[in-house]
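Incomplete set of chains, arranged as in the complex.
Naming follows writing order (A, B, C and D), and every chain is counted from residue 1.
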Amino acid sequence: MQSKYISISSPSPHVLLLELNRKPVNAFNTEFWKEYGRTFDTLSTHHDDIRAVILSSAFPKIFSAGLDFQGLNQLGGKDLLIDPARRALLTRALILDVQHAITAPERCPFPVIAAVHGGVVGLGIDIISACDVRYAASDAKFSIKALDMGLAADAGTLAHLLKITGNHSLARELAYTSRMFSSDDALTLGLVSRVVEGGREAVVGVALQLAREIALKSPIAVSGTKHLLLHARDHSVAENLEYTATWNSAAVQSKDLHEAVNAGMTKSKEAIKFLPLKPKL
Amino acid sequence: MQSKYISISSPSPHVLLLELNRKPVNAFNTEFWKEYGRTFDTLSTHHDDIRAVILSSAFPKIFSAGLDFQGLNQLGGKDLLIDPARRALLTRALILDVQHAITAPERCPFPVIAAVHGGVVGLGIDIISACDVRYAASDAKFSIKALDMGLAADAGTLAHLLKITGNHSLARELAYTSRMFSSDDALTLGLVSRVVEGGREAVVGVALQLAREIALKSPIAVSGTKHLLLHARDHSVAENLEYTATWNSAAVQSKDLHEAVNAGMTKSKEAIKFLPLKPKL
Amino acid sequence: MQSKYISISSPSPHVLLLELNRKPVNAFNTEFWKEYGRTFDTLSTHHDDIRAVILSSAFPKIFSAGLDFQGLNQLGGKDLLIDPARRALLTRALILDVQHAITAPERCPFPVIAAVHGGVVGLGIDIISACDVRYAASDAKFSIKALDMGLAADAGTLAHLLKITGNHSLARELAYTSRMFSSDDALTLGLVSRVVEGGREAVVGVALQLAREIALKSPIAVSGTKHLLLHARDHSVAENLEYTATWNSAAVQSKDLHEAVNAGMTKSKEAIKFLPLKPKL
Amino acid sequence: MQSKYISISSPSPHVLLLELNRKPVNAFNTEFWKEYGRTFDTLSTHHDDIRAVILSSAFPKIFSAGLDFQGLNQLGGKDLLIDPARRALLTRALILDVQHAITAPERCPFPVIAAVHGGVVGLGIDIISACDVRYAASDAKFSIKALDMGLAADAGTLAHLLKITGNHSLARELAYTSRMFSSDDALTLGLVSRVVEGGREAVVGVALQLAREIALKSPIAVSGTKHLLLHARDHSVAENLEYTATWNSAAVQSKDLHEAVNAGMTKSKEAIKFLPLKPKL
C-alpha cells in the first residue's frame, strides 16, 4: 500500500502505525482528505489480518492544523455564483464527501487509536472524534477551530462531541469559543482517556501497548464489540439488545470462542493463533 | 423590553445579563414562568444583534427556590374533581406550557450561560438544564427538589440530566433522593463546567468573559453551532452528519466566512464587524 | 419468597437486600440467571411496598465471576450442527432470554442499588449496568471479560456502557482489552458514583443509607422518576418532555403530592405514611 | 370569534363550519395563513365544547388557489441579498411559520373534516393533508402545484403524502409533474375517502352527517383517538402501544366510559350529555 501523505508501518504483528505526513503542518487539502478516507477503507476491505491501527503524526509539534484553505476555494468559483441553490447542492455534496472520508475509521472492523501530540486543530478534532480510543501526549493542545473561520464544524466534531464526552456544558463552551485547551482539559472533558507525560514518542509508545493487547484477542470478538458499541451509541438500549442477539447468533458459532475458552483454562492466551477476519481463499 | 420579574442589562456590546428578580427567593408563580419564556422568545425573534446571554439571579443567596405553590393550586379547583380524565388533560396542557417556557433558551440562536450562585432548587435545575453552559459559584447548592414534593420532575431535569452529564449512577442517585449537593459535586457530575471561587459577583464576572469571547465570533457560525449541537444530542451520528451538510450548504455561503478567514490571516479578529444575524430591512 | 441462589433479607422497612449466593464465585449457570430475572420480576409484580433494593454478593471476595461455562454448552449439542441457520435461531432466542433476565431491575418500579466488592467480571458488569445506582468498595476489581472468551458481550454491557458513563474513549478501551480496572478507574469512567473505603460491609452500609433515604419518599414519585429517566435515556429531549407531561397528568393527581407538600411545610417528612404503590384490595 | 378571511358558523350543536373566504380564489397571503393557524389554535384552546369542524370554501368553484405571490415577495428584499446565509435563516423561519399555521388542525383535540370542491391547488393540498378526513365533491380538481413554481412543496404535502395514501408510485408521479388530477384519482390514491356526486353543497352536506355522528361521542374518547392515531403514524407499533397504555391510564378513569357503557346497554346513546372537554370553572 502506497500513500503520499500518510506513512504506514507495522511496529508489531497485526498492528499498523499510520502517520499523517503532509508538510509542514498536516493541513488537509482535497487530495489529503481523500487519501485519508481511501487508506482506511482499503485497510478495511483488502487487508485480512490487521487487528489494531494507531493514528499519529509524522511531525512532533503538530498532529494536524486542520483544513487547508484550498478546500474552501473549490466552493468559490465565479461561475457558481450564478445560483445559490445550485451552489448549495455542490457544497452539500462536498461536505458529505469530507465527512465520509473523515469517518472512515468507524467503518474499519478493528479499533483505531488516535495518539495525539502537539497541535490538534479544526479538522484534527473531527478526525480523532471518529476514532475508537484517544490518547494525548501532555504537550498536546486542542482547538475546535471552526468558529474562528466563521463556520460551524461539519466533519464530525459536533456530531460526536456531546456523545463521546461527559459534560455538555464544557463541550459547548469549547465549541462556542474555539479556545485552545490542554491535554488535562481534554481528559476532564472525557475527550481523551489518557494523558501520557511527554510528546510524540511517549504517546505512541503507550498506544502501541494497547494495540498489542488488542491484537492478542479474537478478531471476530473485537470487530463484533466495535460494531455493537457503535450501534449502541445510536440506538436505544432495547433496540441494541435485540440487534446484539441477532448479530451474536452467527458470531458465537465461531471457533474462536472455543479456542479462547480453552486458552483461558490453560492460561496460554498469547499462543492462540486466531484465523484472520477475512481468510484468503 | 420591560419585564416585571427579570432585570435586563447589557454589560458589554452584544451581551445581555438577565437577572431573575422576584422577591424574596425567585419562586416561580404562573406569571413568572410565563414571563421567563416570553422574554427569551422575544429576544430570539425581535432583537437582531444579541450574541450571548448570561442568566443569573438578583439575589446573592438564592438563584431560585423553584416552583411557587400557587402553580399547583391551579390544578386543584374543586370543579375539576368531577372527572379525572378531564383533569389529566388540563394538567397535561399546563405541564406542556411550563416546559415550553423553561426550554425557551434552547430556541434562542445565541448561547445562554447560566451563572448560578446560592440555592438552585427544583425548577431552578430545570432552568439551568436547558441553558448552553453552566458555571457555578463555589457557594452554590443544588437540589432536584421534586421528589420531596411527591412528584417526578417534569420541566426538563429528567429529560436533560442523563444526557448533559457523564455519570448516570450519580445522576439517578441525586434524582431519587432530592439531596442537596455542592458545586464541586456538580462539577464531578458534569452538570457545571466550572466552579468559580466566591459568590454571585465572581461567577457573573467569569461568565461575562466567556460571553465577550463568544460575541467576537460570527453570529452565523455560533448560531449554526448551537443548532447543530442540539440536533446531534437527539439524533444518531449518521443522521446528524447529513443534517449538518444540508444546514451548512447555505451557511457556508455567508460572507462571515471570508471575513473571518481574512481576519485569521491578519490576526485582527477583534476588529471584524459581522452583520447582525437578522439585519433590519 | 424462596430462592436457591439469592439470599433475600430486609435490613430496613421497605428495603430489601439481595445477595448473590451460588458457591464458590457466583458463576451464572442457566438456573441462576433464570432465577435472577424471576426474582426481580416477582418483586416488581407481587410485592406492594418495596421502595429500594440493594444488590450485593454473599461472598466478600467476589461479586460475580460471570457466566458459567454450562451456559455455553447448551449451544453446542451435536445435533444442532446440522444447520447453522437453525442453530442461529436457537442461539438468538437464548441470548434474548439471558438479556431479559439480566435487565429485570429496569422493569422494577423501585431503584436497585448495586453495592459491589471483590471481583466483578463478565456477566457481573452486565448485571450492574442494568441497575440504577452503582457503589463500589475500594477493593472491587472489574473486567468486561467477554473478549477474553472470544465473544462480544451481549447481555447489556455494550448496550449500556457508552450511555451510562462519560468517556467513550476509556469505555471502548476497556471493552477492547477486557483488562482489569480498579474502583477508582470505575469512578473516573463514571461507571460507579461512589467508592467506599473498605470491602463488602462498608459498601453495603453506605448503600443502605441511600436506600433508607429513598424509602422515605413517595413511591409514586420515585417510580415515576425512574420510569421517566429510563425513557429520557432512549428518546430525544422533545419526545421525553411530551411523554413526561402525559405520564404526570395522572401522577400529579396523587394524594402523595399533597401529603409531601404539607410535610415539607411542617418539616416532618419522616413521619409521612405513603400508601403502597400497589395497595392490596 | 371574528375572522377576516374565514367565515365561521355552527350548523349543528358542537359542530363548526369554517369557510375559506378571501376573494376571489382563496389565495393565501401572509395575513390569511396567519389567520388560518390562529383560528384553529384559538378553537383548540379557548372553546370548550366543539367536537368536530368542517373545513370548506365560500366559493363553489375553488377551494384554494394556493399561496399568494406576496408570500414570496417577503423573501426578495434587496437588502437581504447581501448574505445568502442570513437570507436562508430568514427563509427557514418563514417556512416554519407557514408550516406551523397549516398544521394547526393537527393540534385540535377534535377531528377536522376537509370538504373540498372545485380547484384544490398548491397550498390547498398542504391544507387538506393536515386534516383528519378528506371528502371531495365530484367536481374537485387537485394539483400539487409547487413544482410548476420551481419549488419543492414545503408546508406539509411532501411530509404527509406518502403516509396518508397507499400508492407511493402514484403519489410521487403526481408530485413530480404537478399535473391536475380528479376526485376519482384522489380516491384511488387514498388522498380522499369519499367522492360525493355534485359540488360544494353536496360534499358539505355529507361532511355534516359525519360531523354530527362524531359529535354524539364522548369528547374524551374522540380526542384520545385522534391523539393516539397521530402518535401511531409517527412511531413504531411497540412505541405506540406503550404510549397508548400510559395515555389511557388516565383517560379510562373518565365518567364518559361509564355513561357510554350504560347508554350502550339501553340503546339511548343520542341522549348522553357528555361534559365539555374543557369544563368552565
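Things worth noting here:
The rule is short, and it goes like this: contacts are C-beta pairs under 8 Å (C-beta built on N, C-alpha and C of every residue); 3 or more make two chains touch, one makes a residue touch a chain.
The structure presented is a predicted model; accordingly, all values stated were derived computationally and were not measured.
Within the whole complex of this structure, the shared sequence is present as 6 copies, and 4 of these are drawn in position.
One rule holds in what follows: only the chains that are shown with their structure count from here on.
Comparing the residue numbers each copy contributes, chain A and chain C share less than half of them at their mutual interface.
The angle of the rotation superposing chain B on chain C, based on CA atoms and rounded to the nearest 5, is 120 degrees. If you average the Cα atoms of chain C and of chain D, the two centres end up 47 Å apart. Between the CA-based centres of chain A and chain C the separation comes to 33 Å, rounded to the whole angstrom. Looking at chain A, one finds that residues 84, 163, 165-167, 190, 233 touch two or more other chains.
Remark: chain A residues 69, 72, 75, 84, 87-89, 91-92, 95-96, 99, 103, 146-154, 156, 158-163, 165-173, 175-179, 190, 233-235 touch chain B in the complex.
Interface of chain D with chain C (complex): residues 243, 246-247, 249-250, 253. Across the complex, chain B meets chain D through its residues 77, 79-80, 82-86, 88-90, 109, 220, 223, 250-256, 275, 277-279, 281.
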